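The complex is shown incomplete by one protein chain, all other protein chains being positioned as in the whole.
After this line comes chain A, so read on.
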Amino acid sequence: MRRYSGFALVREAMRGHKGWGQQWSSPEPKKEYDVIIVGAGGHGLATAYYLAKEHGITNIAVLEKGWLGGGNTGRNTTIIRSNYLYDESAGLYDHAVKLWENLSQDLNYNVMYSPRGVMMLAHNVHDVQVFKRHIHANRLNGVDNEWLTPEAAKEYCPPLNISQSARYPVMGAALQRRGGTARHDAVAWGYARAASDRGVHVIQNCEVTGVRRGGNGQVTGVETSRGFIGAKKVGVVAAGHTSVIMEMADVRMPLESFPLQALVSEPVKPCFPCVVMSNTVHAYISQSDKGELVIGAGTDQYTSYSQTGGLHIIQHTLDAICEMFPMFTRMKMLRSWGGIVDVTPDRSPIIAKTPVSGLYVNCGWGTGGFKATPGSGHVFAHTIANDNPHRINTAYTIERFNSGRLIDEAAAAAVAH
């Protein structure tokens, strides 16, 4: 792999950039692999990368129905934070944040991780109670998260409206300074390049149409739009379509899929320094390096596989944005889009073995999977390589919905991920 650096860039600039090779190869599928990952989003590619890097397994194919990074990896609002309530969540998401901190260097790809701070606004007494609970739990778990008064929140984010006459006045905020954003496409591409460099086959335009199992029930490979491909182990990381793939292996998943929308404004000069989330008024917002305001909207009310959504959802979101930031009404929406999010009953993911031998699944990230990408791939790789979960994802089983051992961040937090 050609290393990226400022020096390499200068050298290439002088010869018309002729020396840059393909960031990842586009090989024909082999007959068989040790591991097949279904889904070349951030989580799937990260899984392949860590399998190769940490577990020495390089005979891997990552199969992608469309183009790599084209699902929720390339459609989310790129918020990164780890101030979750439960020990299991804090462990998983903070593991991810620690990997984020060195990811550009690890992958030799600038993923633009920007710890600009994630501020969550409290608008009523209940919010205050909930956020304080998070802050106390985070402190005892070694995760940074601090309470800000409305004035301190305004100082951290000057455009914020903290007027007491607002419909839902800001009563304070929880701030995680290590939280922030990253460049979503670069995450997919960086992992694809680094995995490809270690021998992983990233195979795009290859749709999985069936899961083949041997006499003992063990997985033997997958049927695809490009023929059968054998595998000793198969890891499914297909986000909104996970339940469709798992159904092929007769595993019914506790998932519902919803359209989730987001939008950006036209680019403007820097005017918004951090990430702000408000669950009570339903909005989150940050500004990209390019200058666009990046705004997350809510999910539709009904399940669907359609990567689009209604105007009223966008309206509700912009109502909230303009209520909190009344100077933005003259900004213009440049582009809006939708993705399909897979949601579990407790709003926490599943990263686990399955009842089928050799079949593993990583899904259920709901509206907040991007932030976990490195950590999710890292522990899922461990799970596949060892046929046993990593300490960090032990609790993220499918069986928890039968046993009742939930990790119910949504219920506990009443905060969108």
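The rule is short, and it goes like this: contacts are C-beta pairs under 8 Å (C-beta built on N, C-alpha and C of every residue); 3 or more make two chains touch, one makes a residue touch a chain; residues count from 1.
Basically, contacts and distances are computed from a predicted model.
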Protein name as given in UniProt for the chain not displayed, "Ion-translocating oxidoreductase complex subunit A", "Multisubunit sodium/proton antiporter, MrpD subunit", "Sarcosine oxidase subunit alpha" or "Cytochrome c biogenesis protein ResB": "Sarcosine oxidase subunit alpha"
Selected residue (touches chain absent from view) among A:G199, A:P326 or A:P355: A:P326
Touching residue (missing chain; options A:V62, A:I135 or A:C206): A:I135
Positions on chain A contacted by the hidden chain, ascending: 4-6, 8-10, 12-14, 16-17, 20-26, 66-70, 74, 87, 90, 102, 104-105, 108-110, 112-116, 123-126, 129-137, 139-142, 159, 167-168, 183, 185-186, 189-190, 204, 265-272, 281, 287, 289-291, 308, 310-311, 314-315, 318-323, 326-337, 345, 400, 402-406, 408, 410-412
